[in-house]
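The complex appears here without one of its protein chains, the remainder shown in place.
Right, chain A next:
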């Protein structure tokens, strides 16, 4: 194991544990009060729909169907990159979503409408950082 720890798979069970951490968080309802969006987390070829209202996750689902309207943006990265991101002490260049997405590194791809991504960056950053507590 590296000095930064290790992380195995990102199955629906793991996503659910993360979503519970998000919904237990006391800060997100404050900084994410206006964070209402549907977005997708992509781990390799696996996609999870995340439906957020007021900073809390209302629904998660594996894969998208034709009825999943209104998805605004996608955050897609190799599971190896998410694995580093989700470590308790993430290694350099993997400690932050913008770090991973920055044109110098391109570990994370932002697709769709990036406006709500930037509008809610603070809440989203905290939300995703809670992966480190799963």
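The definition used in the following text is that contacts are C-beta pairs under 8 Å (C-beta built on N, C-alpha and C of every residue); 3 or more make two chains touch, one makes a residue touch a chain; residues count from 1.
As a convention for this text, contacts and distances are computed from a predicted model.
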Legend entry - Hidden chain of the complex, named as in its UniProt record, picked from "ABC transporter permease", "Alpha/beta fold hydrolase", "NADH-quinone oxidoreductase subunit H" or "(2Fe-2S)-binding protein": "Alpha/beta fold hydrolase"
Legend entry - chain A residues touching the omitted chain (full complex): 12, 16, 19-20, 23-27, 56-63, 65, 67, 89-90, 92-93, 95-99, 102-105, 114-115, 118-119, 121-122, 125
